[in-house]
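Note that one protein chain is taken out, while the other chains of the complex remain in position.
Chain lettering (A and B) follows the sequence in which the chains are written, and residue indices restart at 1 in each chain.
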Amino acid sequence: MRRVWFIRGLRKGVLTERENRVFNWSTSLEGSGEVKCPTDAIRNGWDSSKCIFCRRCYPSYKPTGDFRIAQVRRSESTFKRSFHLYPIDVGSCGGCNHELKLISSPQYDLTRFGIFFTNTPRHADAILVMGVVSPRMREALLRAYEAMPEPKLVIALGTCAASGRLFGDPVERYIGVDVMVPGCPPNPLTILDALIKAKGGKGV
Amino acid sequence: MNLLNVAVIALYFASVPTAFFNRKVGYALTSATSLLFLASSIEEHAHFAVISSLIWALISLFSLSYDHYGRWLSPLYSLTIAGMTIILLSNNYLTFLAGWEVMTVSAYIVIGLNRRNSLPAFSFMLFSELSTSLILAGFALGWGETGTLFFTELPSPLPLVLCTFGFAVKMGLLPFLVSEWLPMAHGSAPSNVSALLSSTMTLMGVYGIVKVWSLTPQVPEVLGYLIMLLGSFSVFFGALYAYVSDHVKGLLAFSTIENNGSILTAIGVLFSAPTMREVAYSVVLIFALAHSLAKAGLFMVSGGINGDSLTQGGRRKSAEVIVGETILVISMSGLLPTIGGVAVWGNLEMLFAYASVLRTNITALILIAAGAMVAVGEGFATGALVKLFSFTSLFSEPPRRDERREGWTYSMLGSAALVVILGISSSSFFPLRGGAQSLGIPEGTLLVMQGIPGETFGAISPLMVTSLITLFATASFLAFGRPKVRRTRPWNNGRDGEYYTAFAFSNNVRMMLRSILRFRPWETSGTVTNVFWLILYRLGKGIATLSRKFGRTFMNGSVAWYMLYMILAFIIVFLLSVF
Partner (left out) sequence: MGRGLCLYEEVLVREDCWPLSRGGERGYGDFRFSYGPSAGGLLESVGVDLLTSGELVKELTVDPGFKEREVKVKGKSLEDALLLVERINVPFSFSHSLAFSTAVEEAVDLEPPRGLKFSRIVALELERIRNHLFVIARLTEAASLGVPSYHLYYLVEEVNRVIDARCGHRYFVGSGGPLKMECNFADLRLGKVEEEFKEIFSGLQETRIFVDRLQDNGRLIETEWVTGPAARASGLKLDARKEWDSLPYSDLGFQVQVGEEGDALGRFIVRGEEVLESLRLISSASREAQGGSGEVPSSGEGEGLGRVESPSGDLAYYLRLNRGSVEEVALLPPSLLNLISFSLSMRGNVFTDFQFNWESFGIWISEVGVKFA
């Protein structure tokens, strides 16, 4: 019986973490002083949407461990119990795709919040855009947005999608963005927090 | 034969030369005569004549605006119908066979002239003559037993056996779809004649079996079970070949084989189940009616398609055709509330009800096996019809603005309407009726199937289904109002792509069953070979080679051997004369 996968799963037990783990990066930065930021994220204070967390400003600017750096401009409480996302990669480095896959790992388990992924924009509540908008993916992005039924949200995942640093155009240039999740790549807890707030919750 | 019937036959024969001079007048005369025939048959309760004349009226109306062939089509069309009328109205063996041959030969000429390709016509003739010879043998036996040429009671079941096999060949069920003669023949004819052949010529086969059965008091049960298995086997293979077919008319013709298999299964129950005789007879009639109507309608639709290939053919979409074809496909797939649904329900329910009567008897297994094969075949049939419907109606070019509605769509819509109306009103001609007051079903509208007399096995109510559909649709509309609709482009992964072809639609089954279908995926032609045809071909070649070898060794040109044969023959004759 030990060889049956179901039994192995039961023996492993519950691995979901009830308390949030503390990471240093990518979390909000605090500090002062003149630094040469390669993406111009530190001008009058720290602009999270432009920061690629390269740590060149360290130790003038230090991470605080506060991962709630996502900006939720609009949320839809219709999706409170069931939130289906359609991820579209318009020109990413693969990091955001990888991290997005990892928030469904047992430690985080996004399905316990009622968040799921779909395979087609027709069934999606929100479109999750990763990466800078490459010229050839622009058409696909607009078509995917057009194919979604109302009400819908647009989530820009990662610094590339939020501000276009370092490689190209941000998503904002083509469609309106409702939720912005900065990071390079964003902390899994940041992503979860943003998603929960987007569907009308209080955060992770 | 009364005066009215004589008049009908005379009018049909009169329309043959009339059609030669003016096609449209010929068709009009044929349709008027058919309506006359319909009226007289309804009065006489001649069920098969009712079904046939109704179909002929519809197809003739369709032909009015469809015929764009030469002078030859219309007269031959009318001649075929005249032949079938003689069959329906005859009361002796000779006129029956005369009508049979008139029908066959006219159809053969049409098939041959249409494509100038001899194979479909020739194979059609071959198998028709095979069926005629079997029927002739049966009739000859009957004449020998009864001493008269008129239809009277037959003491032994042997004529029935021979005639059943003969009529089954005409229905395309024997010998096991070999060389696909029926789909080839029906697929090579113009649409109105294809409709005629599929709907009514095969109906003549059913009529023949039922006629001879009605004259035979003692039917062997074994015959019934054999027929049942034959029929259900054809249902499965006919439906499978329909599903993998890419030829529009070929698909419909295989569907004809499948439906005829179902009818034959019902006839099998008619033969072998003494307690269910009335129900079985009704099911045979209802199935024949449902199939003939829907098949005629579908062939009318196929008339409007450019070319023969589902993948490469094209047509212009029109709302009437979509609505009509939807209803016809629903009926052909066996869904309520159409008459096709009642027929399929009746057939399957009957098999399982009788199996429950037989219970522990081993023959119940035959019924269940037959029912299972029929059910699997129905699944493939639905798939084949969905494929047909999608690629001929749903996914077609939008209509040109200046295109006028073609006349033939009216007769197609007529058959679609009939299919629904007859389904809803089927309780008026189904033998066993009931009601379920607690569920709100009024008395007399529930169709009931009984295995053991007095015990209800199963029941359906098409009227209830229709009223519920209407009720819920209206309630939703009143509650939610008109839905908010936004038109967008189809989603195809973010870019444009090519359309899925009809060939690819059923390629998964072709690949899975490639050993049965003899399909080689990498060949660019992508054809499917009938495995039965392959067996018969090998058998035929083997026999030919064997007989050639035997002939050469026997007549070997050696004088010594010939002298030996003469001596042997002399000895044998001497011995025979002595003893």
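By definition in this document, a residue touches a chain if its C-beta (ideal position, glycine included) is under 8 Å from a C-beta of that chain, and two chains touch if they have at least 3 such contacts.
Quantities reported herein were computed from a predicted structural model and do not represent experimental measurements.
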item	value
Touching residue (missing chain; options A:35, A:102 or A:175)	A:102
Touching residues on subunit B - with respect to the absent chain	246, 311, 492-508, 510-511, 521-526
Hidden partner chain, residues of subunit A it touches	3, 5-6, 8-9, 12, 15, 21, 23-25, 38, 52-55, 86, 88-95, 97-98, 101-102, 104-108, 117-120, 131-132, 134-137, 140, 144, 166-168, 184-185, 188
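What we mean here is this: only the chains that are shown with their structure count from here on.
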item	value
Touching residues on subunit A, where the partner in the complex is subunit B	88, 120-122, 137, 139-141, 143-144, 146-147
Subunit B residues touching subunit A - in the complex, by the definition given at the top	488-489, 491, 493-495
